[in-house]
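With one protein chain withheld, the remaining protein chains of the complex are depicted in position.
The block that comes next holds chain A.
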Amino acid sequence: MDTQLTLDQIAPGKRAEIVAVDWDALAPDEAKRLRALGLDEGARVAVAHRGIFLGADPMAIILGRTTIAIRSAHARAMQVKHP
């Protein structure tokens, strides 16, 4: 099983489920914000859009009825599996 799959590797239009988040890799306030928005273990998300310049940053993530913009660096801290 591929345990190294992270959210930043998910292509636009595809779904994923967050299985673990490396909170220590994120700044404390950013971690707090991401949790408050619901980007936490167990969240089922879909990647909607990627940025227009090199690095495809930022990413637009759909979670329930909200769309949330995050950077790839945040997504890299989120381990996901295909639902």
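Rule of thumb we're sticking to: contacts are C-beta pairs under 8 Å (C-beta built on N, C-alpha and C of every residue); 3 or more make two chains touch, one makes a residue touch a chain; residues count from 1.
In this section, contacts and distances are computed from a predicted model.
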Candidate names "Protocatechuate 3,4-dioxygenase subunit beta", "Ferrous iron transport protein B", "ABC transporter permease" or "Cysteine desulfurase"; UniProt protein name, chain not shown | "Ferrous iron transport protein B"
Missing-chain contacts on chain A, rising order, are 26-27, 29-30, 32-38, 40-42, 48-55, 57-58, 60, 62, 64-71, 73-74
